[in-house]
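Of the protein chains in this complex, one is absent; all others appear in place.
Order as written gives the chain letters A and B; numbering starts at 1 within each chain.
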Amino acid sequence: MADVSTLNTAAVGSDAVRPTLAPGPRGRKPKRVLSRRNIMLYGILGLAALYYLLPLYVMVVTSLKGMPEIRLGNIFSPPVEITFEPWVKAWAQACTGLNCDGLSRGFWNSVQIMVPSVIVSILVASVSGYSLANWRFKGSELFFSILIIGAFIPYQVMIYPIVIILREMGIYGTLTGLIIVHTIFGMPILTLLFRNYFASLPEELFKAARIDGAGFWQIYGRIMLPMSLPIFVVAMILQVTGIWNDFLFGVVFTRPDTYPMTVQLNNIVNSVQGVKEYNVNMAATLLTGAVPLIVYFVSGRLFVRGIAAGAVKG
Amino acid sequence: MAQSTPSARPNQLFRNLNSKIASIPMIFVALVIFLGGSIWTVVYSFTNSRLLPRTNFVGFDQYERLWASSRWIISIQNLAIYGILSLIFSLVVGFVLAALMDQKIRFENVFRTIFLYPFALSFIVTGLVWQWILNPDFGIQGIVRSLGWESFDFNPIYDADIVIYGILIAGLWQGTGLVMCLMLAGLRGIDEDIWKAARVDGIPMWRTYIFIVIPMMRPVFVTTLVIIGAGIVKLYDLVVAQTSGGPGNASEVPAKYVYDYMFQAQNLGQGFAASTMMLLTVAIIIIPWAYLEFGGRKRG
Partner (left out) sequence: MRIRSFAAVMAATVALPCIVQAADLEVTHWWTSGGEAAAVKELANAFNATGNKWVDGAIAGSGSTARPIMISRITGGDPMGATQFNHGRQAEELVQSGLMRDLTEVAEKGKWKEVIKPASLLDSCTYEGKIYCAPVNIHSWQWLWVSNAAFEKAGVPAPKDWNEFVAAGPKLREAGIQPLAIGSQAFQVNGLFDTLVITVGGKELYEKVYKDKDEEAAAGPEMAKVFAAAVQARELARGNNVQDWNQATNLVITGKAGGQIMGDWAQGEFQQAGQTAGKEYSCLAGLGLNEVLTTGGDAIYFPLLKDEAKAKAQEALAETIVDPKVQVAFNLKKGSVPIRSDIDMAAANDCMKKGIDIIAKGGTATSVDQLLSTDSMKQKEDLMSEFFAKASMTPEAAQERFAEIIGSAD
């Protein structure tokens, strides 16, 4: 993990770029492999890991069992006979109302909603954060404070005003409307992260660019953006997770033929037909969560690095 | 970096114009959506609007009814319990895990991924899974009983007295990973020299953490508090998925009261009154802090 800062330093080519982020973990160096300290350390981490892994284990194991086995056995026992039937059913056969094509229906809809929403919301928030960090004007901090308070307002409360605003703008029920909604609700936290990140970049760079006569957008495009990969990764992860998992806006602001995957998930999980098909529910859950999960597994390392940059300085 | 923009030029409006143009979306969201929406909500909380907003003012009627409702009182108590415990446990667990992860351990990537992955899953999924694991018949209680400990009682889904703790367990599972990451990031931002100095002075590790490192991590704690706090106030999906507010109304929360009365009962006035109380509480806690944190002082 000694490469924490290499990414940025490499991008700018100067060691002075990130003085606040010294490389690598802290603490004493481990001496022996089986010291008491190590047993304690890994013991605690291992126990914690168990707590975090238990639900995933239950989900995976259950999704591979047949219904008779679920009824008899306990939820923690591994499947006696592995079946992929529930996965097939969840993806392609589970019914909601008249449509029996499972989650597959919503997958592309979700992608179509997610990609533009993620891009637009991140761009808007990054520019706002940049303004707040480097180009303050009278009242900018006031607006920002209101934005942060907005982070605490439950979404449900805002549905009515937003329905009215979108109706007046004539974009209710369109993809544009949904993108705007996601941009609005992603804005507080993202702007906070971007603002903190840009504020943590060395001031000298910004000043030098100003002296060279670079303007607002030039500095943003040529200096800030290339140095900001980590925080963009963080913002992307947060937004992909949030938008992909969103049910409320997806169902209120779209139509059946463009419902996102979470609506199908809700329908599969909540349409109880006699006995709850736990295995299908679990498979559907895992399939729906797959996209953000993969994003996490792939970019988890960048996530911490980016968070470090966005949250350390305030 | 405020000082990097020269102060007091003749034309105030056009100074920094690009920045103002770039901030239009933010200003729009802050003023029209959050502030405007909130004011709109407050105004209509004084009406007897049912399914559609109407301007038929009835004074404080909605508020009187709200505070006479036992469900609302229970909702607030639950949110207080959940909020305080969730804040404490998230911070403590998150920090301890981060501190352990920061000990130059092996498999750091593996552990981090394990702690963080629940955050990728929605509250709906979280609620469903924990509802299942905590199910008294075939979840943890059932397993322990089948191992021979017949009197074992652990039923935080259907036992009204402890159901809120069942939700807490699930909420922490989903959220502490992110807190851990934030804390870890903060720890990595602390200069190595500080540790060296503390070691030279013979200060024990735990004291270094509490008296030197944590105060230095203030900005991290601020970001973390905003994220945890916003999550607590918004608590809704998890409850709906895990218990639907039950048994009875033992696990109701304010956001659910707002939603149920706005849309199920089709009594917008009542829902808006409840959301105004939530807004007011948030405002009382947040505004002074936000002013100190973001408004009043200039950063260096």
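Here, a contact is a pair of C-beta atoms (placed from the backbone, for glycine too) under 8 Å apart; a residue touches a chain by one contact, two chains touch by 3 or more.
All of these numbers come straight from a predicted model, not from anything done at the bench.
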**Fill in**
Cross-chain touch to the chain not pictured, restricted to A:V60, A:V88, A:L175 or A:V251, is A:V251
**Message:** Touching residues of chain B against the unshown chain: what are they?
**Reply:** 50-52, 69-71, 135-137, 157-158, 160, 243-250, 259-267, 270
**chain A residues that touch the omitted chain in the full complex** = 95-99, 159, 163, 166-167, 170, 172-173, 251-252, 255-257, 263, 266-276
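To be clear about the criterion, only the chains that are shown with their structure count from here on.
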**Item:** Between chain B and chain A, distance of the C-alpha-averaged centres to the nearest whole Å
**Value:** 16
**Complete:** The residues of chain A that touch chain B in their complex are 1, 4, 20-22, 24-30, 41-42, 44-45, 48-49, 51-56, 58-59, 74-76, 124, 127-128, 130-138, 140-162, 165, 183-184, 187-189, 191-193, 196, 199, 203, 206-207, 210, 215-217, 241, 245-247, 262, 265-266, 269, 278, 281, 285, 288-289, 292-293, 295-297, 300-301, 303-305, 307-314
**Message:** Which stretch or stretches of chain B touch chain A in the complex?
**Reply:** 1-2, 4-5, 12, 15-16, 18-20, 22-23, 25-27, 29-38, 40-41, 53, 93, 96-97, 100-105, 108-109, 111-126, 128-130, 132-133, 138-139, 142-143, 146, 173, 177, 181-182, 184-192, 195, 205, 218-220, 222-224, 226-227, 229-230, 233-234, 236-237, 255, 258-259, 262, 268, 275, 278-279, 282-283, 286-287, 290-291, 293-295, 299
